[in-house]
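One chain of protein is taken out of this complex; the other chains stay put.
== chain A ==
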Amino acid sequence: MVIETVHLGKRYGNLQALADLNLSIEPGKVFGFIGPNGAGKSTTMLILSTLLEQSEGEAFVCGYNVRKDPASVRQSVGYMPDFFGVYDNLTAVEYLEFYAGAYKIPASKRRALVGDLLELVNLSHKADAFVDSLSRGMQQRLGLARCLVHDPAVLILDEPASGLDPRARIELREIMKQLREMGKTIIISSHVLPELAELCDDIGVIEKGRLIAYGSVHEVSNRDTGQSRMQLRALRNLDKAGLLLASSPYVHQLTEYMGGYRFYFQGTEQQKAELLQELLDEQVAVVYYGDSKKDLEDVFLAITEGVGME
């Protein structure tokens, strides 16, 4: 396991910010942390980044204990906080070179490394621009490049998309997909839940300091209700599709949605495939048949319903 927490907890006076957190994240996986503000996501990330000491339990990153061997953990982790400042009198190149130096990368290798990183985050054209003159989206991308200067195995990204416009979010998401392909293990928290669904292998739902759901996106989606929200779009024979879906025993709450249908499916993956085959047999020209993009938000609301009221 690249990241492992064992009964991890954090207490601020009488407030239990995190309780009994047990996580195991395999190498190369992207893990999404979902939860409202104050749920304990940032606390967990701070502990894993060696910036906060836990009150109970243990945490390991790449096999190193975060409390006993923070220097080795720091070498293995690239951490990007939700809000971070920049030094206003440095250019993008100088900014990355500064952090490369802080990670003790030899001076002779820094210039080439910085060039590669700027290219990775599509900021080569802003190499000589002062960091504080960059847009928020560009600063986030530069922050991501900064996380990568020492080639860490793990990236801990706390709400990297917060405050970004849709274009900047898409650009950031594309970079993160590249990082996933590079084999980085990523922990990411976000309020934009559909983005996590697309990016993450596993997700964890955390509320009031406790992990209340944990597993693959599909497992968590079906965890409480045993059903997933799906969407169908078709070019022809949409009425036939409607009749077929309405008559299916697996389909509930069928509604028209964006020129197609949205419905809850209660059944196995095999039964999903069989339903698709039936639609195709009826000459329905299917262009999309899959989980609804809003699915994770619904799951989150369903799972956390009532937790905050205790």
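Keep in mind that, in the parts below, contacts are C-beta pairs under 8 Å (C-beta built on N, C-alpha and C of every residue); 3 or more make two chains touch, one makes a residue touch a chain; residues count from 1.
By our rule, contacts and distances are computed from a predicted model.
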Name check vs UniProt for the chain missing from the figure, options "RsbT antagonist protein RsbS", "ABC transporter permease", "Fe-S cluster assembly protein SufD" or "Urease accessory protein UreF", returns "ABC transporter permease"
Of the candidates A:Gly13, A:Gly85, A:Pro166 or A:Pro249, the residue in contact with the absent chain is A:Gly85
Of A:Asn22, A:Asn65, A:Ser124 or A:Ser216, the residue that touches the missing chain is A:Asn65
Among the options A:Lys10, A:Lys126, A:Arg146 or A:Lys208, the absent chain makes contact with A:Arg146
Residues of chain A touching the missing chain are 4, 49-53, 60, 63-72, 74-75, 77, 79, 81, 83-87, 89-90, 97-104, 146, 150
